[in-house]
Each structure stands twice: as structure tokens, then as C-alpha cells.
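After this line comes chain A, so read on.
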Amino acid sequence: MDPYLHLLLQGLAIGVLTGILYVLVALGLTLIYGILHIVNFAHGEIYMLGAMGVFYLQVVAGLPFAVTLVLIVVGSLLLGAVVERAFFRSLRGQWLQLVVASVGISLVIQSVAWIAFGIQEKNVPSYLPGIVEVLGVRLPRERLLAAGVGLVLVAVLYLLVYRTKAGLAMRAIEEDEETARMLGVNADRVATLSVALGFVLAALAGAFVAPIYSLNPGMGLEPILMSFIIIIVGGLGSITGTVLAGLLVGVLQSVGAVMFGAEAAYGLVFVAMIAILVLRPAGLLGRV
Partner candidate 1 sequence: MRQAALALVLLALVALPPLAEPYILHVAIVVLINVVYAEGLYVIMRMGYLSFGHAGYIALGAYTSALLSTELGVSVWLGFPAGGLVAALFAWALGAVTLKLRGIYFSLSVFAFAEVVSAAFRAFDVFGGPAGIAGVPRPMFLGTRLNTHLGFYYVVLVTALVSLVFLYRLGATRFGFTLLSLRTRHTEILAESVGIDAARYKTLAFVISCFFCGLMGAVHGHYLRFVSPFVFTFFLSTDLVIYNMVGGLGSFWGPLVGSVLLTALGEQLFAAGYYKSLVYAVVLLVVILALPGGLIQITRAREMGAARRLGWGKAPVTTAER
Partner candidate 2 sequence: MTPVLAIRGITKQFGGLTALNGVEFTVELGELVGLVGPNGAGKSTLFNIIAGAFPPTSGRVVLHGRDVTHLKSHDLARHGVARTFQQVTLFAELTALQNVLQGLHRHVPARFLAGVLGSAGYRREQRDLEGRGQRLLEFLGIGSVRDEVAGELPLGIQKLVTVAVALATEPTLLLLDEPGAGLSHEEATRMMNLVSTVIRERCTIVLVEHNMRIVSRYCDRAVVLHFGQKIYDGAPEGLTSDQRVVDAYLGVAELA
């Protein structure tokens, strides 16, 4: 096979896998936006905390992986609930204050993380070492695992939102909050649930990405930037849009990196975002 074509295919494959991970982080954002109409800038920090959690709990403290995961899930659920109660609830309806508050929370978490974790990069050993070859394309098992988990979580989210009572309540609030309230939906509980869920998604994404990249307290910035681009392209509040856009961005960035270099790939993604926005100002599947 032509080497360049091979590289492109490789890029495509990695792009899809990476895209799924982006989707995970972006989904949490979309979820929170859909219900509360705020963009949670602190999301990248939750992702970082998930990854750091694996490092400190599993590598440093030696806890078994399963226990680590459970602790991370519980921890992020609690953190989400606390943040919603303490900040988002009292600022409900004030878009500007909410966004800036989430920036503030993000800064607090990051600053504390730098102080507590230090600048030395940390590494988490691979969960599933080795490489799988498919049609000459080399796929690290680690990434396959992460993507697999990602797919499972997306499926779980779909089930939750479209097949459970809680999900019904969430969709009702998203559709028309006043009517939903009048029909007895407990908007406060839905809000707390959405934020908590969103945080779990981000933390788990971080946990499974931990062995792939090295960890540092600032690692949340790139995923959140990508997530923002994804939800703009996919449309705020649309789960399907986020999934599609996530894959698109992942592939575009990966293939773009092969063709033009990593930094230029950023530019490509951005140009694509602007182009889509010009054509469809609310995003591919956006609805407000």
C-alpha cells in the first residue's frame, strides 16, 4: 500500500478513536448546556481530575483499578452536585455570571491542582498494552479500549436520556422549563443530575485517557477547546450533533496533522468551524 495513503488511513483511524474521546467530554458539556443553558468552562478541569485521580489512587495508593473507577465516578458525581448547588443554582438565569463563574471555578481547580500536584509530568502505566493491526493500520489497544468505553458511555447516555423517567424529565426541562415545572418536574433535581452526569462523563474520559498521554494540571485546556469547537459545530444542546461533530473534528484534526502538521491542523479545524457557522449559524443540528 502506498505509504502516504497508509499514513492517511492511520490518521483516519486514530482520528475516529480520538474523536470518540472528544465526544465524551463534549457530551458532558452539551448535557449541562441543554438543561442549564450555561457552558461549563470548568469541564476541562474535571477531565484533568479524572486522570489525576487514576494516578493518585491507582499508581500512588495502589488501589485496584475497579475501586479507582468507582471512587472517580462517585467523586465526580458529588463534585457536580456541589458545584450546581453552590454556584449554578443561585445564579440561574444570569447567563453572563454563570459563564464567568464557571471560568472562576475552572481557575480555582487548576490553581489548586498546580500547587498540589506540582509541575512534574506524571505517567500512568497502560491498562492494555499492545497493538492491534487491522488492514495494515496499527491501532494501540489502549486507544481502542478508551474508544470502546467511550462508545459504551454514549450508549448509556442515550438510554438514560431517551428511555428513563429521569431522562424524560431532563428532556422536558430542556424543551420548555416552565411547562415542565408546572407539570411537576423537579427542575432543581434535574439540574443537579445533569451537572453531576456531565462531570462523570468528563472524569471518566480523563480516567481512560490517562495512560495515553502524560498528565499535568493544564491538560484540560486542549480537550475543552476541542469540545467548544465540537459543540459549536454540532449545535449546542444536541446529543447527536455532538457525536457527529466530535467524530468530524477528531478525524479532521488527525488527518490534518498527517497532511500539514499538528499546529496547522488546529487552523484547519477552526476554519472548518467558521465555515459551518457561516452556513448554519446554529450548528449542524443545533436547537436552542
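How were these picked? Simply put, all candidates are chains of the complex that A comes from, given by their letters.
Just so we're on the same page, a contact is a pair of C-beta atoms (placed from the backbone, for glycine too) under 8 Å apart; a residue touches a chain by one contact, two chains touch by 3 or more; residues count from 1.
Keep in mind the model is a prediction, meaning the values are calculated, not measured.
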Of the listed candidates 1 or 2, the one touching chain A in this complex: 1
Candidate 1 partner contacts - residues on chain A that touch it in the complex: 33, 37-39, 87, 90-91, 93-97, 99-101, 103-108, 110-112, 114-115, 221, 225, 228-229, 231-232, 236, 261-264, 266-267, 270, 273-274, 277-278, 281-282, 286, 288
